[in-house]
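Only one protein chain is missing; all other protein chains are in place.
Chain naming follows the written order as A, B and C, and within any one chain the residues start at number 1.
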Amino acid sequence: MSKVVLKTENLGISFGGLKAVQNLNLEIKEKQLYGLVGPNGAGKTTVFNMITGVYKPTTGKFWLDGEDLTGKGQETINHRGIARTFQNIRLFNNMTVVRNVMVGLHNQPEYKCGVLTSIFRLPKHFKIEKAMRERAKEILDIVGLLDERNSLSCNLPYGKQRKLEIARALATNPKLLCLDEPAAGMNPHETEDLMSIVRRIRDEYGVTILLIEHDMKFVSGLCDEITVLNFGTSLVQGPPEVALNDPEVIKAYIGG
Amino acid sequence: MTKLNTVKWNHYLNYIVVAAITLLFAILSLTGFLESSDKYLLEKIAIAITLAVSLSMVVGFLGELSLGHAGFMCIGAYLGGKTAVILEPILGEWPTLIVSLLVGGVVAAVFGMIIGLPALRLRGDYLAIVTLAFGEIVRSVFMNSSKESFGGSLGLDTPRFNKDILFIIAFVMVLATLAVTQNLIRSKHGRAITAIRDNEIAARATGIDVTKYKLLVFTVSSFFAGIAGVLYSYSNFTVQSTKFSYNYSIEILVMVVLGGMGNINGAIIAAALITFLDVELQTILTGNLAVLQDLIYALILIVLVVYNNAPKLKSFREKYNIKALINRFRPHNPSKHRDDEAKWDRVPTKIKMDEVLSVDLQVSSPYTPDKAGKEDK
Amino acid sequence: MKSNFKKLAAAALALVMVFSFAACSGGADYTAENTEYIIGVSGPLTGGAAVYGVAVQNSAQMAVDEINAAGGLNGVMFKLVATDDTHDATKVAANYASMLEGGMQISLGTVTTGPGLEYSKLSVEDNVFFLTPSASGDKIPEFVNGYQMCFADGNQGKVAAEYVNTLGLSEIGVFYKSDDAYSNGICEQFKDNLDPSITTVEAVFTGEASDFSSQISTLKNCSFIFMPIYYQPASIFMTQAKGIIADDAVYYGCDGFDGLAGQFEDFSVIPQEVSMLSHFDSNATEGPAAEYVAKYTEKFGSDTLNQFGASAYDCVYALYYAMVEAIEEGKEIPVTISASDLSDIFIEIFESGYTFSGVTGENITWDENGYVAKGAVKYTLKEAN
Partner (left out) sequence: MEFIETLINGLSIGSTYAMIALGYTMVYGIAKMLNFAHGDVIMVGGYMIYVGLTVSGNPIISFLAAVLCCIVLGITIEKVAYRPLRGASPLAVLITAIGVSYLLQSSAQMIFGSAPKMVTIADLGNLKFAGLSIPVYIIVTLGCSVVIMTALSLFVKYTRTGRAMIAVSEDKGAAQLMGINVNRIIMITFAIGSGLAAFAGLFMLMKSPSLSNTLGAMPGIKAFTAAVIGGIGSIPGAMLGGILMGVVEAISLTVPPVAPYTDAIEFIILIIILLVRPTGILGKKRREKV
């Protein structure tokens, strides 16, 4: 039995009386590819926002590797090992692709460098800059963006922007990588490509992956286990082929 | 490993140019070729550049709008000036200068850090008005100070430094400001700062310590504003708080914006140009023509800004400029693209003033559509 | 593409700067090519205090024109250069340098006190004589080259207090501008010299405030209000105080009140008595003051008629007659005389009991410090209705 990376207990949040998510219990195990599916407005992104610290949950708690992270800030949660991508892409538009990834590397202990070191241009500054660049190139290679590394990120096509987001999140060396609709807006060929990238990240880096996706082919082809959300509550949990065929789920999607 | 220390000369070009100009004028000054009006002008230009470069760190790179830069300068001017008054008889001219520069800069920096705190909570215009308010409060405090402390409405009498040398010192400070600003911006820390500007939420999610960097930028920026203030107090016999009103902050902001946001070289050129224009208009348009000063300044401002920024004039701008002219004679060679050649401190940046007013989070919105349209827009 | 435009601008700037720097040859002999005596003055020609600067500029120009029309000084004409400092001390250095380098030999200093201190310190280094019409700061005459045509603030405050002490009041109101050197300067001396048995009720304002209802509330029970402020805010105060402050109260101001009458189309709308301590009476019906008022009004209208202008008019004449006296004493004043040499002559003349009679007083003299000695009169601008 592999260990649990992310565990949530009765996680819930309400906005002005509206219960967006309630009583969510998840257990994501190490190196698992976990899917979060559900119709629009079911509260999937809200779950992401809670476990990455954008929102503070109103009820319940969650743990990463046994450490309680409930109510911590976004930066702290990222430092502890949860990284994410965004549904509406949020890149640093005025930076080149490679620098976007270098921002992701910012907090890695091996690239530590004080402000004064940089201001006075001590040799360490140059050494670290170079090392960061090399590392960023390696990460870009994984998602297949090495050739575009010097273009401005806002000039990339949509699909590549999504991949860049993944690369940036990966650069923060997470234990858990949360992908918010990574395949949205991609053509089937690109989706195929993305699936292999996600698998590769999991296999080579040992990162546990939690993803939200509407593309059922993508989910069932990739995920080991899924949770179906509807109106903020978990309908079914289990392997995709089982969960997706559950009558409740079909009803929720078709609209009963 | 040999490549580690390869210096990118183009990164230091502005530094070299400013240093060369300083040296040139220093030689001219020491050999008696400069009139005192030239020296005053050079002092003013150096102070303006220091202010513009330090403000561009906040506005151009951190992406926060500050309308209180003159407030930090005011603190520097009064505290540096007071230090100079007290210490000059004890320490002599030069040690006093160094101590007052430090005192003025550090105290301004402390206040910069304090004013950086609301920057964590407020965005866009709300922060702008808080910084404006801060500047006015500072001004009011010095204005109403007792005669013995800071001179009150009469102003603080400060020693004026030898005018043959002061502008050289001021330009050395410009170089220091430039070095610190550029080195900071062109490092991993600068990358984090620009990341916050480009997308604060993504920066947080990527683990950037937003609090630390916002405070850092405000602190460093106001440190140099304080230094500029001390220089100002040394270049005048009296420091009067009326000078440091929000109008002066706006004047500095104009330099930064005209220079192109996040473009340090642009800010330097704009600061020099505007100061030069200001002083020339003031001394050329005398008597009955004086009323034309503001008129001409305003017209130049409007035309420049519209020309530089109007979306409709974009194609015109791209067609007729020096680069296009040069490129006609020197074909561009795309294969020369080196690693990371894109100039990241030259990219256009935009401050989203209406960021706070962007679309509600649908799920969380307590406002139903008909309720939202009630009275407030 | 922006930066390219900047480059163009920068190139232009560099060119202009090189030319402007090249234009000056160096050396201190700025007056060598003068063909007229050049008088310089720096004052607020634009901005909130422009009315005072413009009055000085107009009046000084009027005096210069008159002197020139009468043949100048032994055939040599005078020329006035008025630069704009917008009441901002930091602009004075540039103005001073450009005027000096433009051949200025005589100076009227600055119009207002704040920039005046800066000006004094700058000009004392080069020994450029100035006789300021209206920069009334106490410190200004302390400079060896600085003389005032107006009363120094402290003096005004003292004289005003002495006058108030004779009135036998138990409580008076004081209304002043707390961020203004002139207003504070007078107020301080006034309070120091006031009989301690008189209690004061104070109200202040700052900046360019235009709503004094709160201050009026504070002062509404006072029967005598001392207002060492300029006439523009005073006129606002009086208009707003109508019906709130008792009709038989007295408003008493200093020379800043001058010009007040011109502010109102009909001064009698103010019920209270308005009087001031001044050296110039704009309501004069005869004598030099009346002549000046007539000439000025004809040329520039009554908008900017105030004691600043009258004082400036006197300054130009005082300097002219001082030069005449110097020549009579055998001194030579060639048209190319340097500012410093001329300053020595002026200082000698002014220190040796030079007497001048003009619009703002008769037999005006200066003490060794440069403070003016002339009759301060309490003018009643308007009787109580």
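Points to keep in mind about this one:
The rule is short, and it goes like this: a residue touches a chain if its C-beta (ideal position, glycine included) is under 8 Å from a C-beta of that chain, and two chains touch if they have at least 3 such contacts.
Small disclaimer: the values here were computed from a predicted structure and weren't measured.
Only one of the listed residues, C:75, C:168, C:243 or C:330, touches the absent chain: C:243. Of the listed residues B:19, B:106 or B:133, the one in contact with the hidden chain in the full complex is B:133. One of A:22, A:45 or A:208 touches the chain omitted from the figure, and that residue is A:45.
Note that of C:68, C:223 or C:263, the residue touching the chain absent from this view is C:263. Residues 59, 65, 118, 121-123, 125-126, 128-130, 132-134, 136-137, 140-141, 143-144, 201, 246, 250, 253-254, 257-258, 261, 291-295, 297-299, 301-302, 305-306, 308-313, 348, 350-362, 364, 367, 373-377 of subunit B touch the missing chain (whole complex, contact as defined above). For subunit C, the residues touching the absent chain in the complete assembly are 45-48, 50-51, 53-54, 178-179, 202-215, 217-218, 232-233, 235-236, 239-240, 242-244, 263-265, 269, 303-304.
One rule holds in what follows: only the chains that are shown with their structure count from here on.
Each chain gets a centre from its C-alpha atoms; the one nearest the centre of all protein C-alpha atoms is B. Subunit A and subunit B, compared by their mean Cα positions, are separated by 38 Å. In this assembly, the C-alpha centroid of subunit A lies 72 Å from the C-alpha centroid of subunit C.
Residues of subunit C found to touch two or more other chains are absent. Contact with two or more other chains is made by no residue of subunit A. Subunit B makes touch with subunit A in their complex at residues 3-5, 179-180, 183-184, 187-192, 194-195, 197-199, 201-210, 216, 262, 337, 339-342, 344, 347-349, 361-366. Across the interface of their complex, subunit C is touched by residues 28, 32-38, 40-41, 44, 140, 143-144, 152-155, 157, 160, 232, 235-238, 240-243, 259-260, 263, 265-266, 269-270, 272-273, 276, 279-280, 282-283, 285-288, 290-291, 293-294, 307-308, 314, 317-318, 321-324, 346, 348 of subunit B.
Within the complex formed with subunit B, the subunit A residues making contact are 15-18, 20, 41, 43, 46, 52-54, 73-75, 78-79, 83-84, 86, 90-96, 98-99, 102-104, 106-107, 111, 113, 115, 118-121, 123, 125-130, 132-133, 149-152, 168-169, 171-172.
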